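Okay, structure first, notes after.
Apart from one protein chain that is not included, each protein chain of the complex appears where it belongs.
Labels run A, B and C following the written order; every chain starts at residue 1.
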Amino acid sequence: MKRSSIIIMLVVLAMFVISWLAKASSMAGVEDHNIWHGFLITFSAFLTLAILSFLYKDNPFYKFAEHLFVGVSAAYWMSMGFWTTIVGNLIPRISNSLSAFFEVPPIADEWALLLLPDSVTFFIPVILGIMLLLRLSRNMGWISAWPLAFIVGSTAGFNLVRYLRSDFIEQVSSTFVPLLVDWQGTGHFFSHLNLNASGQFVTMAGNWVIFLGVMCGLIYFFFSKEHKGIFGFGSRVGIWILMVTFGASFGYTVMGRISLLVGRLTFLFGDWLGLIS
Amino acid sequence: MKRQVALLITLFIGTLLVVSVFIPPMESLKETFTLFFDIIAVFAFFLGGGNLLRVHLTKLSKRKQDWVYSIVTLVGFTVVLVIGLFKLGNPGGIAASPTAEGSLFQTLFDNVLVPLSSTMYALLAFFVASASYRAFRAKNREATILLIAAFIILLGRTPFGMMLTSWVPNSLSILQIPNLAIWIMNSANLAGQRAIMIGIGLGVVSMSIRIILGIERTYLGEEK
Amino acid sequence: MFTPAPLLALSSSTIGVSISLGLVGLGMVWMLIRSLRARDVDRRIVFLFIFISVSAPILFPITFSETPTPVVKKLFDKVESLPADSKVLISFDFDPAMAPEVQPMADAFTRHCMAKNHKVIFMSLWATGQSLLNQTMRAVLVTEFPEKRDGIDYVELGYKAGNEGVLNVIVSNFRKMFPTDVNSIPLDSIEIFDKIKSCRDLDLIISIGGGKPGIKEWVLFVGDPTKTPIGAGVAAVVAPQLYPYYPKQLLGLLGGVKGAAEYESELVRHYPQFEEVDKPGLRMMGPQTFAHVVILAFIVLGNISFFVSRRRASR
Partner (left out) sequence: MKLTFLIACCVLFLGFPVAGFAQDTPEEAQPADSITTPIPAPPGNVTAWDTENDHGHSVSLSWEPSPDDGTGLGNVIGYIVFRSDSPDGPFVDRGVQPAGASGHTDVGSKEEASQDYMADYVDYYYKVRAITADSLVFAESVMVGPVQSYGQWFNTGRIPVLVFVLCFMAITIFFIQKAKSGANLFVRRLAGIEAVDEAIGRATEMGKPILYVLGLGTAADIATIASYTILGRVAKKIAEYQTGLIVPCYDPITMTVAQETVKTAYMDAGRPDAYNEDMVYFVTQSQFAYVAAVNGTMLRERPATNIYMGKFYAESLILAETGALAGSIQIAGTDEIAQIPFFVVACDYTLIGEELYAASAYLGREPLLLGSLKAQDYAKAAVIILAILGVIAMNVGLDGFKDLFYISN
């Protein structure tokens, strides 16, 4: 380890301690566990800065934050899954004694599947789950293909109809837009070219763009035909439309991204440094 | 043998769920299966945990590059797992929700996971900027269109968009940048979105059919 | 770490802003010169600019006024027009990372529903949404509406694992997925749920999110099958993607901080009593605006240097 890096470490450590004490003393009397809270806030501030330091370059602090993050998050999700699903939804259905132990109200049997009570059928996922865990063993690993088949099969079953319905049929039918308007003279047609009072012209222009846009977009996604001639033109217009879409989405998104940073900086300046009320 | 069974399972489950959509008495079946799904998903979490341990323990034992940090991972993992599973320091005891106010688990969440994940996410603010500086250049026609669209929308999201075009008479307010931005979002953007959506919808449907019919087998971990 | 707070307190916010703006401005000029020489700047400098332009308005707050766009207005009017005691479900489908952007919406919706005396059901499809839900309840319900009672004016179902699967179940049966509320009280003994069996019995569903599962799932799994009106507050990133659902499958949409700010200002317009409460949406518009301008500038600069260099190449 280089001398300079050791010095940096020490400096950061010192600053950490200073901030901790400062925070704790500032909270003295206000909070009852001020030492503890001071530590917590300083620590989260430290983690925040550690991640931000990545913008300059990769460094030990980032590595520390990164590895801590990996471990903690994995454990977090495991615990949540255990309490919300296993204890929340499985145990109350299969075992009264266990639900008594976990102090969750048992759920009355229902004959949903194969005319068997839930208290029986709900062992199926447990068995499949255990098969999945066998993946960790070298020689029994192959059996994890079965729960996998179950997961993939059920997802396919759900998706098949759902996407056909909401992303396909619904979208197609909402492409049926009026492209012509009941003509009431030029004046009326071009009247108030604004959105809030949907003027005829604007609405109609929009509808044309939607209609042709979708058409050309679909043409672009044609794979079994070379993009040549009129077809080629269609697909080129299609990619232009897509480009507008992407540009628009990007521009629109910037806002959200900034506010995330605002959130973090507000924490640093406010909760930690106390520069803003 | 194992493969046949797997394919049979997929076929059976898949068809069952598709059919259940059209047969009202089978609706509750869908619910039950969803619950099954979640329960298996939790076991997957544990599988993940197992893998995590394996990866980092090997890293540690083989003294690979950055093995020191694996200790951080392992410690963090074990501590949070113990606190989480045993609801240590949860005022409400075992019956309380794991994320109950003031529980140690929740404190960890608020002071470790929240800063880490939200800062990671906040990096996007910087990357969005660097990306727009680096990549929004009128290299060719497509790039130019992308650039212009993004520019208008960006402008439309600021008060300056309005200032710049406030001179436009209200009868032509479509030409005021904020309105123009909304119009683009609702016409061209919508068209593009929809085209992609329909394509993806079809793709998903056909893939699902292939899976249910056992034509698509890559998910079983083999090339064909 | 010990940036002297008093000093900042003394300096009036205008000075602070002008200083930081001056900095950014000068930097821009410098970059312009560079780009005219067809030299790109290191991305770290880009990062620095963003940092300054965002943090300055935070330290020295500036706010702009907002007028609601139709997509936002529509949703506001819906909540406004529902009769008292309507059943509204608010789902917190986001995580801390997204919170700064969408939590203001959650607060605003909760505030609005409480002011209208709607019966509100809180839930979350995200494990991490639970604690954010608690935050909103602490910040809005408990402090601003102490008279509201749990189980009668609102109920907290909390989080259940299973992503869209949860919706799959509650669309036809709440009790199957949520045998009890978050405090282990059976739904049958909760007043609000007397009349509610499934999502069909709700008058409005508001999902606040920005990932999967989120609004899209609500529309696909609940909105389309039950025709229950669905409103959404989303991170700006997914908003454009939801436009295809508006207005047919999606009643209204708050996109990003701007959406939140618009809703907040509309709320204050109707309910002056909320004049005092913190309005993060409006508060965050200042940094937003500056950052946007900086990014716009970057795009322009980038293209300048691009064209200059291309001209040189062609020479």
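In the analysis below, a contact is a pair of C-beta atoms (placed from the backbone, for glycine too) under 8 Å apart; a residue touches a chain by one contact, two chains touch by 3 or more.
A quick note: this is a predicted structure, and the numbers were derived from the prediction, not measured.
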item	value
Among B:Val68, B:Leu85, B:Leu104 or B:Ile200, residue touching the chain not depicted	B:Ile200
Among A:Ser19, A:Asn89 or A:Thr253, the residue in touch with the chain that has been omitted	A:Thr253
Touching residue (missing chain; options C:Asn117, C:Gln135, C:Ser184 or C:Thr226)	C:Thr226
Options A:Ser19, A:Ser44, A:Thr175 or A:Ser259, residue touching the unrepresented chain	A:Thr175
On subunit C, residues whose C-beta touches the chain left out of the figure	43, 82-83, 85-86, 97, 188, 195, 197-198, 200-201, 203, 210-212, 224-227, 237-238, 240-241
Touching residues (missing chain, whole complex) on subunit B	18, 21-25, 27-28, 44-45, 47-48, 50-52, 55, 58, 65-66, 116-117, 120-121, 123-124, 127-128, 130-132, 134-136, 146, 193, 196-200, 202-211, 213, 215-216, 218-224
Absent-chain interface as seen on subunit A, which is shown	51, 54, 57-58, 62-63, 65-66, 69-74, 76-77, 108, 110, 132, 135, 141, 144, 148, 151-152, 154-156, 159-161, 164-165, 168-170, 172-173, 175-180, 211, 214-215, 218-219, 221-227, 242, 245-247, 249-250, 253
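Simple rule for what comes next: only the chains that are shown with their structure count from here on.
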item	value
Chain whose Cα centroid lies at the greatest distance from that of subunit A	C
Top-ranked pair of chains - ranking by C-beta pairs in contact	A-B
Centre distance in Å when subunit A and subunit B are each reduced to the mean of their C-alpha atoms	4
Subunit A and subunit C: spacing of chain centres that average the CA atoms, whole Å	14
Residues of subunit C whose C-beta touches two or more other chains	47, 50, 54, 97-100, 159, 161-162, 168, 176-177, 184, 240-241, 244, 258, 288, 291-292, 295
Multi-chain contact residues (two or more partners), subunit B	28, 30-31, 35, 37-38, 41-42, 95, 97, 99, 109-110, 113-114, 117-118, 120-122, 125-126, 128, 132, 147, 150-151, 154, 157, 182, 185-186, 189-190, 193-194, 197
Subunit C contact footprint on subunit A (complex, rising order)	15, 18-19, 22, 55-56, 77, 80-81, 84-85, 88-89, 92, 103-105, 107, 110, 158, 162, 165-166, 170-171, 174, 195-196, 245, 248-249, 252-266, 269, 273-276
Complex interface listing, subunit B residues touching subunit C	27-28, 30-31, 34-35, 37-38, 41-42, 95, 97, 99, 101, 106, 109-110, 113-114, 117-118, 120-122, 125-126, 128-130, 132-134, 136-139, 147, 150-151, 154-155, 157-160, 182, 185-186, 189-190, 193-194, 197
Contact footprint of subunit B on subunit C as seen in their complex	40-41, 43, 46-47, 49-51, 54, 64, 69, 95-100, 128, 130-131, 134, 158-159, 161-162, 165-166, 168-169, 172-173, 176-177, 182-184, 240-241, 243-244, 258, 288-289, 291-296, 298-299, 301-303, 306-307
